[in-house]
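Excluded from the complex is one protein chain; the other protein chains are retained at their positions.
After this line comes chain A, so read on.
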């Protein structure tokens, strides 16, 4: 894997980061967004700005609260489900295949 020749651009080699996204069309993906949000959904469409159309989406928003007495950080996640969603590329931080547990 480390020695994949740059010279041979086969269909397995990633030419551009956007190619990786193209390979994920119609697959489930994981998107990390700004403001501590994460999306998991099926990628229907995207463009060079990383605007995306996602279907069957689960959004996880994580907030941190500080307990006033113990000064501990409490992480809270809120989830919601959205059947069809347009994501503005502005807020996208990264796109990846969904995380495999274990």
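What to note about this one:
Here is the rule we go by: a residue touches a chain if its C-beta (ideal position, glycine included) is under 8 Å from a C-beta of that chain, and two chains touch if they have at least 3 such contacts; residues count from 1.
Please note the rule applied: contacts and distances are computed from a predicted model.
A single chain of the complex does not appear, and UniProt lists its protein name as "Sm domain-containing protein", one of "Sm domain-containing protein", "Vacuolar ATPase assembly integral membrane protein VMA21", "ATP synthase F(1) complex subunit delta, mitochondrial" or "Aldehyde dehydrogenase". Across the interface with the omitted chain, chain A contributes residues 1-2, 6, 14-18, 20-21, 34, 36, 50, 89, 92-97, 99.
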